[in-house]
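Let's turn to subunit A:
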Amino acid sequence: MSHTPFILAAYLISAVVLFWAAIAPVLNKRSLLRQLKNRQAQMDKTQ
Partner candidate 1 sequence: MNPIFLFFHKTGSPPWFYKYSGKLIPWLWAVFLALTVYGLYLGLVVAPADYQQGESVRIMYLHVPSAWMSMMIYGLMAIMGFIALVWRIRIMEVLVISSAPVGAAFTAIALITGSLWGRPTWGTYWVWDARLTSELVLLFLYFGVIALYNSFDEPRKAARAASLMSIVGAINLPIIYFSVEWWNTLHQGSSMGSDGPGIHPSMLLPLLLMATATKFFYGANLLSRARLTLLKQDHRKRWVQDLLSKESH
Partner candidate 2 sequence: MSKQATGTAFVALLRRDFLLAYRRRAELLQPLVFLLVVVTLFPLGVGPSPTLLANIAPGVIWIAALLATVLSLDSLFRSDFEDGTLEQMVLSGQSLALIALARTVAHWLVAGLPIVLLSPLLAMWMNLPDEGLLILIESLAIGTPVLSLIGAIGGALTVSLKRGGQLLSLLVFPLYVPLLILATSAVSSAVVDLPYTGQLGLMVSGLIASLTLAPFATAAALKLSLS
């Protein structure tokens, strides 16, 4: 039985998990900043 598919799968899944772990805070931060800026813009408008 060839071992290659298992090695590939292991590296692929690890890469996906690590990439997702790394990118999640970046995406969350971006949406949070957008949200906060919108709120600030709204407050500026009402004043």
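Here is how the candidates were picked: all candidates are chains of the complex that A comes from, given by their letters.
Throughout what follows, contacts are C-beta pairs under 8 Å (C-beta built on N, C-alpha and C of every residue); 3 or more make two chains touch, one makes a residue touch a chain; residues count from 1.
Computed from a predicted structure; not experimentally measured.
J.: Given that all of 1 or 2 sit in the same complex as subunit A, name the one that actually touches it.
T.: Contact with subunit A is made by candidate 1.
J.: Using the touch definition up top, name the residues of subunit A that touch candidate 1 in the complex.
T.: 1, 3-4, 6-7, 9-11, 13-14, 17-18, 20-22, 24-26, 28-29, 32-33, 36-37, 40
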